[in-house]
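Below is a structure I'd like to ask you about.
As you look at this complex, bear in mind that one protein chain is not there, while each of the others sits in place.
Right, chain A next:
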Amino acid sequence: MPVEILEPGLASSIQDRGRPGYYNVGIPPSGAADLRAAAAANLLVGNPLDAAVIESPYMGPVLRFDEPTVVAVTGADMPVMLNGEPAPQWESFAVAAGDQLTFGFLRAGARIYIAVAGGFDVPVVLGSRSTYALGGFGGFQGRNLKKGDVVPVGRPSGGVPGQVVPETLRPVYSRDVELRVVLGLYDYRLTDAGRSCLLESEWTLTPVADRTGFRYSGPVLEWEERVQPFGAGSDPSNIVDAGYPVGSIQVPGGVEPIILHRDAVSGGGYAMVASVISADLNLVAQCSPGTRTRFVAVTLDEALRARADSADRELKLRQALGAAT
């Protein structure tokens, strides 16, 4: 049972939980930028967590269904319409053959997730259905969705309308965000003033914000003076090219920090000074340009506790939606 893409939105792509294990040759993990919202969408329609969904930033697509099925939309706050009539978010609903799903203007957050019972059935490449557009593989023909694409859907394993994510388990998106970071990596290259500036300043997300990275504007960070080591390049923010953790924050030239996200470039020659903790990467994915952001330093132990809390929320979500645990 395929779904037809009548309009693709801005950069809609097929994503699942990602493609671990190939970062050593430059293939990023990919996967839904907001894994938690994608998981909720899948659970609502009775899919396993690793089923593929559509991720759409800022603007929804227009979809047409060829057969009756069950659909759910989660993530960013954006009006959902079925044949022009309001349909719910964070709740599964039935669609009939020929039905069209459309979306209104973004109200909060940045990315919506659309799950269909059975999941989008694109080929598995290196263990994942996620799109890696830069490498031209995965997802639907290795690229973002285009008008006229007909995306196959797998056989549903369940899925009923009227499943609801309880209010308490839904995120609330704000234009003022705190991101927890673990300092380290090459942060010794910053002066004390540079490190303080990173943590004490308000940063504003620029329009350069996509699955590869999120770039912020704000003050200039100061680096320690030094004679650069052999092979590192001449700018004080340069290092001998190294691997970039997903979530790491680099500051090329000391201006405009970049948080690498799930389609990260895997390495390069800019010093990384901190990393957003795994529990907050979903939140980064729901930030739109203009979002005011502060980086809050936490310890590794605190990051691990936040990770456990995040896992606990997912467990609660599974329980609330009656999924096997």
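Here, contacts are C-beta pairs under 8 Å (C-beta built on N, C-alpha and C of every residue); 3 or more make two chains touch, one makes a residue touch a chain; residues count from 1.
Definition applied: contacts and distances are computed from a predicted model.
Set against the options "Zinc transport system permease protein", "Carboxyltransferase domain-containing protein", "Methyl-viologen-reducing hydrogenase, delta subunit" or "Transcriptional regulator", the UniProt name belonging to the omitted chain is "Carboxyltransferase domain-containing protein".
Residue A:G142 is the one among A:P2, A:P88, A:G142 or A:P219 that touches the chain not shown.
Among the residues A:V177, A:L304 or A:A320, only A:L304 touches the chain that is left out of the figure.
Within the complete assembly, residues 20-27, 29, 125-126, 132, 134-137, 142, 181-188, 229-234, 239-248, 265-269, 272, 275-279, 297, 299-300, 303-304, 306-307, 311 of chain A touch the chain that is not shown.
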